[in-house]
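Apart from one protein chain that is not included, each protein chain of the complex appears where it belongs.
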Amino acid sequence: MPSKGRVCLAYSGGLDTSTILRWCINEGYEVVAFCANVGQEEDWEAVEKKALALGAERMVIQDLQKEFVDEIVFRAIQCNAIFEDRYLLGTSLARPIIARAQVRVAKQYNCDILSHGCTGKGNDQVRFELAWKALAPGVKVLAPWRIPEFIQKFQGRNDLLAYAKEQGIPVSSTPKAPWSMDENLVHCSYEAGILEKPDLTPPKELWKMTVDPLDAPDKPYHFTIHFEKGIPTKIETEDGKVVTESLALFKLLNKIGHDNGVGRVDLVENRFIGLKSRGCYDTPGLTIARLAHLDLEGLVLDGKVRELRDQFVSLSWSRQLYNGMYFSPEREFVENSIIFSQENVNGLVRMMVYKGAAYVVGRSSETSNLYSEEDASMDSLETFSPQDATGFININAIRLQKFGEAKMAAGKPLDA
Amino acid sequence: MPSKGRVCLAYSGGLDTSTILRWCINEGYEVVAFCANVGQEEDWEAVEKKALALGAERMVIQDLQKEFVDEIVFRAIQCNAIFEDRYLLGTSLARPIIARAQVRVAKQYNCDILSHGCTGKGNDQVRFELAWKALAPGVKVLAPWRIPEFIQKFQGRNDLLAYAKEQGIPVSSTPKAPWSMDENLVHCSYEAGILEKPDLTPPKELWKMTVDPLDAPDKPYHFTIHFEKGIPTKIETEDGKVVTESLALFKLLNKIGHDNGVGRVDLVENRFIGLKSRGCYDTPGLTIARLAHLDLEGLVLDGKVRELRDQFVSLSWSRQLYNGMYFSPEREFVENSIIFSQENVNGLVRMMVYKGAAYVVGRSSETSNLYSEEDASMDSLETFSPQDATGFININAIRLQKFGEAKMAAGKPLDA
Amino acid sequence: MPSKGRVCLAYSGGLDTSTILRWCINEGYEVVAFCANVGQEEDWEAVEKKALALGAERMVIQDLQKEFVDEIVFRAIQCNAIFEDRYLLGTSLARPIIARAQVRVAKQYNCDILSHGCTGKGNDQVRFELAWKALAPGVKVLAPWRIPEFIQKFQGRNDLLAYAKEQGIPVSSTPKAPWSMDENLVHCSYEAGILEKPDLTPPKELWKMTVDPLDAPDKPYHFTIHFEKGIPTKIETEDGKVVTESLALFKLLNKIGHDNGVGRVDLVENRFIGLKSRGCYDTPGLTIARLAHLDLEGLVLDGKVRELRDQFVSLSWSRQLYNGMYFSPEREFVENSIIFSQENVNGLVRMMVYKGAAYVVGRSSETSNLYSEEDASMDSLETFSPQDATGFININAIRLQKFGEAKMAAGKPLDA
Partner (left out) sequence: MPSKGRVCLAYSGGLDTSTILRWCINEGYEVVAFCANVGQEEDWEAVEKKALALGAERMVIQDLQKEFVDEIVFRAIQCNAIFEDRYLLGTSLARPIIARAQVRVAKQYNCDILSHGCTGKGNDQVRFELAWKALAPGVKVLAPWRIPEFIQKFQGRNDLLAYAKEQGIPVSSTPKAPWSMDENLVHCSYEAGILEKPDLTPPKELWKMTVDPLDAPDKPYHFTIHFEKGIPTKIETEDGKVVTESLALFKLLNKIGHDNGVGRVDLVENRFIGLKSRGCYDTPGLTIARLAHLDLEGLVLDGKVRELRDQFVSLSWSRQLYNGMYFSPEREFVENSIIFSQENVNGLVRMMVYKGAAYVVGRSSETSNLYSEEDASMDSLETFSPQDATGFININAIRLQKFGEAKMAAGKPLDA
């Protein structure tokens, strides 16, 4: 049988993508399996062994952790990225890095088809495929969970297990959690399964990247984060750790957050495809870094720049990442603004974490401080003429007085 | 000496406004003192006694707590109001209510001049005066801290104390905290004094409305908040309390937040007048209510409405309140949108607080749920055709493919 | 052969929809033809005769002009709707009205399928189908130009003509223009065909709803538009016409614009589906009404309300209409703001048109004027204390001085 084509499959070693791998081969495709190490906990040797056993031509595993942190996670910190006020975008942030590496691998091994194991209702299929199509216009996509025959064949977990048995696909002896997870350096997400009931409280054992705040240490832990141009460049901890390398630094933030139960959220969000979805996320390090960064901006960023940035840049970048629009002209457009805004975001923030929450306990900047004790002080009038405030208020009141007069004239005085 | 006019003075009983009261009288004004009860802790009898002793014609004290909650605090909850990502606007929210009552009192007692004890560098002078001028166009304003002779005479606390001694103004025997505070139902703010150093950690004894998270109970406390049209209408607690009346309900949220150390922030913000300022705030009840409301919106608010509301309405309303633009056409314009958006924000949110943080542990809505387990479920395809996602992705990719092609043509491929 | 179902087809009488009508019947559908009169020039009797001759069960023609003007065109005027700075949305505005009527007709005649003759690359398929799906969730859609066999069969105009000959479909003897048109009360659009070359100047004979400015009268024509709540309520012309009924009023504006060559645009726009498209539009009446409305708002709308409205409301509503999102929660959300903003947009605007352009020559408002000669006059200081401007400027300068100082400190003075 001639090959139907060469597929580069995003392969995790789990039941779904193992089934897809084997199914592809049975359908007549050649398969190069690809797995990105973006910080998830994994037995990489076992993954490789399994892929090869299932018939993959080769298993390519790449450690993308550093480019993930340097290119995207730190950008998210720079713009205080957040989706719908609460979700720190952990999964969305990793997708562009994974998709780009997969395209490179596909090219290297002459695959003309890219494939993933994402479902047809989720955000991730969109994120992968939009990235692939931008990175490799004309590439073919194989999305089994949107192929009618595939869906028909595998209508539930039992069908997958039966196929595994039939095809000799090894199945983990650990019982599957009744939800699905996506883990990377930034967060672990939990959704589907029992979590589809939005009123069900996630069980205590669900959370992977954070200890339960109730089990966190009984005393606060202090540390300092240094920033240059809005990027964390050094952490110093109360117990003498000093870390400057970006990946190690982010991992240390994760550990601090993990140990102290920081960064859990549980919410219902609006997927790009228009469905509501319930997700739980623990995001220890990024939660801390985002708070510290926000705080430092208070000290060093001009208020009007901040206002524009908050309204346009942060919201836009966050939504672009969520919707899978990373490799897009609009993301480049917005990112150019992020970088420009951070030129003077230099300084350090002293932090404390304690039983589920992070707190700022002080901040300073040697080079970029726009705050002045002299100016701010209610007792000092060296640099400020209070009479100016009178004029400022009076001029600002011109419109409002007219508004009040019009209301009176209309018989609806504002003090009614 | 003929009267220079009748002044309605916002009087707190403290050293500053007592000095102003006496100074006004010495300058030849008649003074009606006014104090709004917006939830601060106060010995109201002592305030009245002191005002009269200092020469006020009368002391008018009005309990505005309920209108504060009903008209403004609940509106803030409806739009998830927040300033610069962190400040819940406690002081800003109270000002319009106080200013309006003061205008009414001034009219009642024929005062043609309104006065306050706010400094010339702060936001509050702006908030009071803009409100007064909208409510009573043409009213005269007496702002002693912007009058050169007054400032000259009272250059520091010692001058005030000397004047108090000379004029027989009683001075509290409790030593003054080395910062200033503004307390109301929503929060207590702490600024100035030693807090003008932005790297100084606030001392443990500073916080008034929240216990130290370290001293909070060792176990979580659970309760449920019910919302109708985005407004909290009932609280039920794990120990059987049920409260529905708005003011009592908000006070209960405050107590829950207080006891569990929820709602402390410490930040540097950008005042309307262009100075940076460091403030610490504890905002127990509103912090909890805001989180619960945000969460419920995930379940019941359309995603696109939310997107528009987040970007325009919430940011605008928050800034309008911060800048003292409550009695303005633009606030009415924006508020009309808030109310419209909340028509279906009905449901309940189950919450937990523990040692400084609040958590959502579940949410539901009988009437307005836009979430569907059936739709969301990855296992169900009853209401969804996965092939549609292919078309959705492909159409969204059209622009991105062109972008990728243009980058390649320019020798800068996106996967470089 | 049992019926495949009952189709309600949007039928225009042209070659495309006549072919679809007959093809549907040949495929085994029963067809109710529907045509909305939204102001286009048409021989309605001939349309009906043709539909019935081709086998339609019935031909339903409904005059929707008045609801089109009252519900949508006037709303577009109220918010100064415009897409990408130039396109007045003529086609987009009519679609919701047509789609709604078609859904009603389908229900009346028990059709379970809705059909249109829109191409698969355009905006109109999206606008019709999104409207249908909101109005009648669960309805089935038949879009022949997206059905592979249909597309295969009809690869160009010659295939259509051959089918027409074979099936006895009458074909107009007038040669088809080498572009396609969509005409309604608001505009006529011209696209495709020779216009697909974006550098080709549209031929003189293309424009239907406006005379060539070169051929317009050699003298200006004057008239006055009265507005109540942002809606035109009366036109008075220099030659004594007075019209108040909404449809007649809009038609008079069209005639004025037509005769004087007002409202032509030629542009490249970005379709919802991500393709660029070249379109020419002549929009006589709406161009005039929009200008008059904008002008009146200068006189009667608060500046800050206008700023918010311009940035959020007008842009959002315009895009929602363009993208076919009329029957959506977000359009309702935005429209609520439009209506609120127009409460005081009352007054009259005196206009002139001349050889292709419209001009405002004066405006006034008896009830809502926020402009005051006294206030504006540079010679009058009754209501204004110029010294206040000093304070206003000084306070606004605080941030800017700091900015200038920081630039100097960095060796990059602003006056370099």
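A, B and C are the chain letters, set down in written order, and residue numbers restart from 1 in every chain.
To be clear about the criterion, contacts are C-beta pairs under 8 Å (C-beta built on N, C-alpha and C of every residue); 3 or more make two chains touch, one makes a residue touch a chain.
What you are looking at is a predicted structure, and each value in this text was computed from that prediction instead of being measured.
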{"item": "Among shown chains, those touching the left-out chain", "value": "A, B, C"}
{"item": "Given C:E41, C:D85, C:E166 or C:D239, the one touching the chain that is not displayed", "value": "C:D85"}
{"item": "Hidden partner chain, residues of chain B it touches", "value": "302-304, 344, 370, 375, 384-385, 387-396, 398-399, 402-403, 406"}
{"item": "Interface with the unshown chain - residue positions in chain A", "value": "273-275, 302, 304-305, 308-309, 311-312, 316, 325, 328-330, 332-334, 336-337, 340-341, 395-399"}
{"item": "Contact set of chain C toward the excluded chain (per top definition)", "value": "80, 84-86, 100, 103-104, 107, 119-122, 125-126, 129-130, 133-138, 143, 145-146, 148, 151, 156, 180, 192, 196-201, 213-214, 219-220, 264, 266-270, 273-278, 294-295, 298-299, 302-303, 306-307, 310-311, 315, 319, 325, 327-329, 350, 354-357, 359-364, 370-373, 375-379, 381, 384, 386-387, 389-390, 392-394, 396-397, 399-405, 408, 413-415"}
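Here, only the chains that are shown with their structure count from here on.
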{"item": "Distance between the centres, which are taken as Cα means, of chain C and chain A, whole angstrom", "value": "40"}
{"item": "Whole-Å separation of chain centres (CA-atom averages), chain A against chain B", "value": "30"}
{"item": "Length of the line joining the C-alpha centres of chain B and chain C, rounded to whole Å", "value": "43"}
{"item": "Chain C, residues touching no fewer than two other chains", "value": "302, 304, 395-396, 398-399"}
